[in-house]
Structure formats: structure tokens, C-alpha cells
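Here is the structure we will look at.
One protein chain is absent from this view; the other protein chains keep their places.
Residue numbering begins at 1 within each chain, and the chains themselves are lettered A, B and C in the order written.
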Amino acid sequence: MISIDHYAYINRLKHIHPLEKFALSIGTLMVCMFFKTWLLHFLVIAFMSFLILVYAGIPWKAYLKLMLVPFTFLAVGVLGIALTITNTPSIITIGFPVGKWMLGVEKAGIDQALVTFSRAYASVTCLYFLALTTPMVDVIWILKQMRIPRVLTEMMTIIYRFIFVLLETASMMYLSQECRLGYISISRSYYSLGQLISNLFIKSFQRSHELFTALSTRGYSGDIEVLEEEYIYCTKNIRWIIIAEMFFIGLAILL
Amino acid sequence: MTQYIIQTEELEFAYPDGTKALKNLSIAFETGKKIGIVGPNGAGKTTLFLTLNGVHKATKGKIYYHGQPISYEKKELLNLRKRVGIVFQDPNTQLFSASVFQEVSFGPINLGIPKDEVKEKVMTALIKADIVDLKDRPTHFLSGGQKKRVSIADILAMEPEVIFLDEPTAFVDPKTSEELMIFFDQLNQEGKTIVLSTHDIDRVYTWADYVFVMKDGSVFAEGLPEEIFRNEKILNEADLQKPWIIEVYEVLLKGKPHLQELPIPKSKQELFDLIEKL
Amino acid sequence: MTQYIIQTEELEFAYPDGTKALKNLSIAFETGKKIGIVGPNGAGKTTLFLTLNGVHKATKGKIYYHGQPISYEKKELLNLRKRVGIVFQDPNTQLFSASVFQEVSFGPINLGIPKDEVKEKVMTALIKADIVDLKDRPTHFLSGGQKKRVSIADILAMEPEVIFLDEPTAFVDPKTSEELMIFFDQLNQEGKTIVLSTHDIDRVYTWADYVFVMKDGSVFAEGLPEEIFRNEKILNEADLQKPWIIEVYEVLLKGKPHLQELPIPKSKQELFDLIEKL
Partner (left out) sequence: MHIKKYIPYTSVFAFIAVLFSTQEVYAMHIMEGFLPPMWAALWFAVSVPFIWMGIRSIKKISDENSSIKMLLGLCGAFAFVLSSLKLPSVTGSCSHPTGVGLGAILFGPAASSVMALVVLLFQALLLAHGGLTTLGANVFSMGIAGPITSFVLYKTMNKMGTSKAVSVFVATACGNLVTYIVTSIQLGIAFPGEVGMIAAIGKFMGIFALTQVPLAISEGLLTVVIYNLLASY
């Protein structure tokens, strides 16, 4: 139902140690954040896309679709950085007058927009590498290793499981409303969606009660503790990750 | 000539992620009949219903309504959804209003008809579904069987010509199931075409005029119930059980081959009459 | 002497809002048997299970486990929950983790056993439920029948002596139901007492050693399946149908009263053998 989640379980890198994937993804993300060279960003995009498409075996069509997801924000955001409106026309490189004002772009603005654009896209590929190869259960495991408060990981376990239960309920409700023409006009859409959401909320509330009862029958007494999977490190992978990161940092400093 | 209310030609439906839920599906429902659809979970029964009323848009193939191919224009779609009603398996996903009256009025109001008419349609639907006394009750306090009836009234209020019922007896106890099946018979006698998907082989054998077997998103077999449910090959390949009436009948046949000349018993009563004649 | 694993005396349970879900309920489950509980929706079957495992605290009456009255002390309660497992009707209310392995380990960990042992118990439970291959699949990818097996493994990992199954075949197709019933038989052969609530009269008649009929929060009748399901008065008052095996048998009896001397057929096969002997 959620494509990223689906690929996280069927990709070819699923069985790699989650911390190895996490280190590669976050390490490269950090390098991208701290160095502003577009060439480096470009290399990261190529490297991560290569890993995702070739090693993990994610279909390129699906990957391309995902690359379009952040596009709206990026387009609007980058435009916002590049554009300048000013009454001192001297700083504008290209532009046109709007009344007494000048609207256009300036050199510094374009530079910053380009850097932000390439940094954001490079970072997104790093995020995708993690998200597309690492099932959420493993991500939660990583967070547990990082000793974040237990309440958070316990909540995450339940949230993750019930996202799918509630999504199914919500989509059935939506379909049944659509069968009865519930989304025929804007005003009826509001009414129908309002109905759907309030019912979904009530259902969530009931489900939480039922879940509590069900867990109680298995001896729940305040802590949601489970047995952790055991993962095996691969020294070869770790060596490659270190080499990749050194390469990117070295490149960034040289450029 | 046989009149078909809905027909499809090589219908295909794929979800956005590419999973094909219906493949090359050709099916035709005869007007005014009681039709059963059987097959394992995940065979595509629910998806088929949603595709036939236009909520899911077919990715390939054609759908005909009263012999006319349907396009996906807004007005036509609206009419299709009005004419082809779907009663969902779990009433809890269908019912969401505070009172039964409000609930049943949801469809007619969406059709944009005047209030008086809406009220009339709702009352007629409540009477037909025999739940007038529940009119002002909140939907979430009803029993499973009552909820089911409300969810059927929901659809009746829109005055459909075909009603698809998705496993209507899945969540209710046997007595309520029995009552519901009688109710579906009544609706059929009023001229509505009833299509029912179910796992209950014994009930569908007795009830249906015609049976489709679905498997992996397409029609695997079709025919009269007494043909389909005596065909070992079909039953095996579609993981279906044999109705017990047929099982008993076939055991009887073994001992008394002359029974073959009499018609196959279609109901419990017919079977028992046969046994008593022995 | 008959050994009872769980017994109750005039049990009563009322919800905080005052609704009495169980009234004056006395029931006794014989150790090692296959027990069926039938009755309409809302008769209190689920509430009974939750009361017997101590999640609902009885408002009146007594519960005995292996003849010992249970108190609601924390330690004893935990032990009771270990010994008395409940498999819920809808796996979606029971499964809380996306990982099958973590899910099944929840119960044993709550018992405070060392991690190594927990792992062993989880693996044994997965093997018994025949779902080892699902270990690395997320819960939301599983089919209804697979989820059901996971929810049973959940309970098996705690090594209970009694397993309550709440309408285990309600959400699954006939083939999966059949497989589940065979699985319950295996569990019983390993020495577990199995208590199963169901609407499927035909299956429970063949499967159960002993049957309780519940109605309005108390035990309305109990006995051997062949007694209960031949008693017209009980069946009528509890809105139950007669198993078809018995129906056919009784019709046969009418014509050939001498059959009365033979034992009542308990399975399809026994019935067919009887017919062939005619």
C-alpha cells in the first residue's frame, strides 16, 4: 500500500546489517550537508542511485516517481531563494521593473539556489537509500541502539503496525462513500471526509482498547518488550563504507 | 433473447502499484437473476464489484450496462453508481452516521434530489429492509444483523437495478444469515438483479440461479449450480467444497442408480423427499 | 474421576456501565478435551474467555483452575495468563508488531524467562504453527489465514494448557478453515485442552467432544454433540440450526427405524457408510 515500505522488504539489500546501511546513508548525508560543491552532490546522487537501482534492485520507474515527490517543495523553495524584489536595481542581474520596483534574480541568489537544489536532491537520495533498503522494524531497532527514550520506540512499534490496519479501514470507508456518491461536490466532500475522519478516530479509539485487552491476556504490565533480531556485521561492507565516506570527504576538501 | 444487465469484455484492473487484481475477465449478468460468485479470498470478487460500478476505473477492456458501453464521463458515472449498488462485507466500514435515518439518507442526498423525495425514498428503503423501528437509533449500538440490514437499506434508498452483496453472511450468526437470504429473495422478486459473493457453498447452491467461480482475478468457470458443484475438476482446482446436498445425493446414487432419472435435488427439502422415496 | 482444568461457580461479570455480560454462569471444562461453545452473537462467549483468563475481574462467583480457586494476586494472575491462552477473533486486534518474530516473543518475555529460552520457545511455536517461513515477512503482507496462524503462535509460545479460540474460522475461506481445524486437532493431541466458540454448527458437531450452548450470558445447555444437536427444544430456544449430518440421519431413520440400533454418525464418512449399507 505504501510503495517505499513495500520495497524495503523485497529489495536485495534487506538482509544487510541495518547499522551498516544507516552509517552509509547518514554519513553521506552529513558530507552533503557540510560541503557546498555541486560536483560532490552530483556524485552522491549518482552513487546512491546506482546502489538503489543496481544493488538493491528497485525498479527505475518507481525510483523516478519517488524522485518527483519532493519536486513541488523544491521548485517553490528554490524559486523563493533565487527571486529578489528590490528598489535598488543595481543588485539585480536579470530582471524587469514592476512599478517602482525591480523583480529578478541576482548572482548570489542563483548561486545559493543552485547549491540548495543540489544539496537537497543529494540528501534525498541518501534518505531514499535508507528508506528503500531498511524495513521500519530495523529502523526502530537502530533507534533502540541509539538509546532514544523507550516510550518513543514503543509508540513507533504500535503506530507502524496500525498505520496499515487503519489505512485499510479508511480506504474501505472511502470506497463505500464513493459508491454512494459522497464526493460529488465540494460541500458534500467536506461532509463525507469529516464523517470518515471522525469515524476513523472513534475506530482508532476502540482499537486501542481492544489492543490493550489483547496484550493484557498475554501478560502486558506496562512495558512493551520484545526479543530483538540478531544481525551480523560484514567487515567487508564496513570497509567499503569507510572508503566511500573518505572518498567523498577527500573530494569535498579538494574541490 | 437473454437480456444482460452488465457485461464485461476482457476487463483488466491494476492497482497503482501495478498489481493486477482483474485479468482478462469476461462476465455477463442476466437481468433479474440471482447470481452467486464463489472463489477463495483474494480472487478479486470485491475488486470486480468496485470496477463494475465505476469506482475503480478499468485499465483495459470494456463494460456494458444494458448493452451500452460505459464511458467514464461524470454524468454517466453518476448514473452507473446509482444503478449499481454495492453492499460492503463489513457494515462497520459502510455505516458512519449518528442515526439510521441519517445514514440511509446519505446516498439520496448526494443525488441532489429535493428533501421531501429523499425522505420518501429513505422511508421506503427502511420499510423494505424491515427496520423502520430502528429509524432513530444510533448505528453503532445495533447488532450485527441489524447493521447489515441498515447497510442494505443504504443502497436500496438509491433505487439500484443491480445489488452486489459482498459476503453478506460473513459476520452474522446462522439464524440471521437465514433471514438475510430470504430478504435477498424478496428483493429479487421485486425485479432487482442480485449478485452475491460468498464462501457459503451450501447456501449458494440452493439459492443461486447461476454461479460464477472466480480465481486469480478472472472467471474460472460458470454455469448452473448443479453443473458447477458436481464438477470435481472445477471444485478441486478452485479449492471449493462440494455442497453437502450433492454429496449425500451422490452417495445415494451409488446404491440406487435409478435415481439418476429424477431431477437433482436443489434444496434440503428435495433431498429429503428423495430419501423418503427410497 | 473426571479432571476439570477450569471450573466456575455462579460467575457474574458486569461492565463498568452496569451491563451484565455473564450471569450466574457455571461451567466446567474437562482436561484434554475438544470443547465447542455455540450460541448467538452477544451471548457472552468472548467475555467468558476474558474472565477466565483474569483480564476481566469477575464481579461475583468463583473460578477454579485445576480445582484451586483463583485469586487476583499479581503473580497468580500472570501464571493464569500463561496457562490460559486466548486467540482473538480478529487477528488485527491482537497483532501489535510488524515483525512476526517480535510479535510471538512478546508473551514469553512478559513471563520473565531468559532471552535464550524465549528464542527457543518462539521458534518452537513458529514450527508448530507452520509459519517459520513467514518469520521475516511483515504482518501487513500476510493473508488472513496466515495472520490467524501468527496469532495462534503468539499463544503457543507461552505454552498454555488451555487455548480459547474465539470464532477462529470467521474471517477465512473454507479451505483455510479446514486446515485450521486439523491444526487444532494436532494441538489437542499434544495434550492441550481446546475450547472453541463458533457459529459453524456442522464443523463443531464433527469436531467437538463436548458442547456448551450459551445464551444471554449463561450456559443454556451442555452435553455430547449428538445429544445437544438432536434436541429440538434446545436448538429452537437457542436459535441454532441442526447439523446437516443429523438432519439427513433423522430423515433416514424415518424410513428405516432399524438404523436406530447403530451408533449415530458423527462424521460425513460415517453417514455415507450408513447410507451405503442401506
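One rule holds for everything that comes next: contacts are C-beta pairs under 8 Å (C-beta built on N, C-alpha and C of every residue); 3 or more make two chains touch, one makes a residue touch a chain.
Note that the coordinates shown come from a computational prediction; the quantities given were computed from them, not determined experimentally.
From the options A:24, A:40 or A:211, the residue with contact to the unseen chain in the full assembly is A:211. Annotation for chain A: contacts to the undisplayed chain at residues 2, 4-5, 26, 29, 32-34, 66, 68-77, 79-81, 83-86, 91, 98, 101, 103, 106, 108-109, 112, 116, 119-124, 126-128, 130-131, 136, 139, 149, 151-152, 154-163, 165-167, 170, 174, 183, 186, 189-191, 193-202, 204-205, 207-209, 211-212, 215, 220-222, 224.
By definition in this document, only the chains that are shown with their structure count from here on.
Mean C-alpha positions place chain A and chain B at a centre distance of 42 Å. Multi-chain contact residues, meaning those touching two or more other chains, occur in chain A at positions 1.
Touching chain C in their complex are the following residues of chain B: 40-42, 143-145, 170-176, 178, 199, 201-202, 239-241, 244, 247-248, 251-252, 254-255, 268, 271-272, 275-276, 278. On the chain A side of its complex with chain C, the touching residues are 1, 9, 135-137, 157-158, 160-161, 164-165, 207, 210-211, 213-221, 224-229. Listing the residues of chain C that touch chain A in their complex gives 50, 53, 55, 78, 81-82, 85-86, 88, 92-99, 101-103, 105-107, 109-111, 115, 118-119, 122, 137-141, 154-155, 158.
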